[in-house]
Each structure stands twice: as C-alpha cells, then as structure tokens.
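The complex is shown incomplete by one protein chain, all other protein chains being positioned as in the whole.
Let's look at subunit A:
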Amino acid sequence: MNSRLLKRIAGKIGFTILLVAILLFTVFPFYYAILTSFKSGSELFTVEYWISSVDFANYAAVLGQGSFVKSIWNSVLVSFATVLIAMGFGLTAAYALGRVQFRGRSAVLMIVLAVSMFPQVAVLSGLFEVIRAMNLYNDPLALIFSYTIFTLPFTVWILTTFMRQLPKELEEAAIVDGASPLTTLFKVFVPLMWPAMATTGLLAFIAAWNEFLFALTFTLTDDQRTVPVAIALITGGSQHELPWGNLMAASVIVTVPLVVLVLIFQRRIVSGLTAGAVKG
C-alpha cells in the first residue's frame, strides 16, 4: 500500500469520526430526554444509553394535569397572536422601508435595529407598570403585547430585506393603473412574499413559544402560564426530588412540534436567519 492511499483512508476515517461526533453532540441530549420520558419509578435512577422499554405513564401524568394543558393552550394562543400582530405591523412597515425612498428612512431602520438589541430586563419594571395600568397583569394578553418588543423589530428587518429584492417593474404596473399603496402591498407584494412571510412567521412563533422572562414575571397563577414557565416551575418535594420523568415528558411534548416544524422548513429558516443577521 502506498502512503497516499493510506493518507486518504485515514482522512476518510477522521471525517467520519467528525460527522459522528457532530451528530452525537447535536442529537444526543434530545434523544436522552425522550429516553428518560419513557422511564418510570426506579428505572429513572439507572443510567441507560438505549431505549429499553416504552412507558407512556409520564405523558399521561403530565397531560392529566389541567394546568399543564391550559398552559399549552396559552402558549399556542400567545404565539399565534404574536405572529399575527408582528405580521400586520411588520408588512406595512417593511413596504414603506423597502420600497419607498424617503428622508428619515435610515433613522427608522436604526430605531428598529436598536430596539431589537434591548435587553428585556431593561424594560421590565416600566413594562410591568404599563401592564398593570392596562389591567393585564396575570393575563396572557400581557404577553402578546410585550412580545412585540422582540418579534416586531426582526419581522420588520427581515421582511424589509426580502421586499427590497423584488423587482420594481412589479409596482410600476400597479402605479400606472392608479392602485393605492395599500392595494399595491396586498395585491402585488403579499402574494409574492409568502415564502418570506412563512419564514418570518416561523421565527416569530418560535421566539414567542420559547420566551421565558416576561412570561415568568407577568403571570402569577398556574392556569395563566405558558409552557416554558410551567416546565421551569415543575417541582417535587425538594431540589433532589424533582419528578424527572414528568419533566422530560413535558419537555418532549413542547419541543416535538417545534423540531418537526424546523425540520420541514429548514431551508426557509436558514435563509431567514441569514437575512436577519447578514444585513448589518
């Protein structure tokens, strides 16, 4: 055997090891959560690497809790409403920012970018006062309101990027026909923007679904919470008696829909993330 062949084989083996390492690194923790969620009782306290038995007792226990099911509904409601609101305000703003040249445009873009950098804690007490004044404390509506602080800026940002890439001939015809800007937006652009809107909507949905700090602070009782808070607050008798089986079942329940969505739309998500970040 000559040394070149040997080198190539070594390279192949090294590459395969790298691939396996990447796959283990990314997938194993979630796999292990699924594995744990199928265990019950004392099985939990022996470490296993392979799924040996499938027991849905933890899932039954979690879904049997009225408050957990309610928190799933709260999360669904809050996330969908957040996406709708971000889309409504975002599309119109992105049309103005992406298609019309006017003075102050870059200032508006800077404001949008600056808000997306806001640390959530920095607005916590001010937002708490606003929410109390609107009588929305301990109400999922407060979350829909407050989540626009992070969904709206990046919706505007990404949609503006996409809107700019569309050819201007599209609009010219509509303007010659005397269509109003609102008609132009909804009749000409929105039908072409579906892919971008799906991407942005998905990113906004995931952000709202995963949000924790506002949800923890602005809700108080079990049946008003969203799932991240519900999971974080699952407790046993003490730190060492956490019901890990239930916890992992709950984690899998709230994560599987996201993972499925992400895997279906992976190309869109990648393009959305790069559009959001690359446009600096």
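By definition in this document, a contact is a pair of C-beta atoms (placed from the backbone, for glycine too) under 8 Å apart; a residue touches a chain by one contact, two chains touch by 3 or more; residues count from 1.
Just so it is clear, contacts and distances are computed from a predicted model.
A.B. asks: Since a chain is absent, check the UniProt entry for it and pick the matching name: "RNA polymerase sigma factor, sigma-70 family", "Glycine--tRNA ligase beta subunit", "Carbohydrate ABC transporter membrane protein 1 (CUT1 family)" or "NitT/TauT family transport system ATP-binding protein".
C.D. replies: "Carbohydrate ABC transporter membrane protein 1 (CUT1 family)"
A.B. asks: Out of A:S40, A:Q65 or A:T92, which touches the unshown chain?
C.D. replies: The missing chain is touched by A:T92.
A.B. asks: In the whole complex, what residues of subunit A lie against the chain that is missing from view?
C.D. replies: 15, 18-19, 22-23, 25-27, 29-30, 32-33, 36, 44-47, 49, 89-90, 92-93, 95-102, 105-106, 108-115, 117-130, 132, 145-146, 148-149, 152-153, 156, 161, 164-165, 168, 171-172, 175, 180-182, 185, 206, 209-210, 212-213, 216-217, 227-229, 231-232, 240, 244, 247-248, 251, 254-255, 258-259, 261-263, 266, 269-270, 273-275, 277-280
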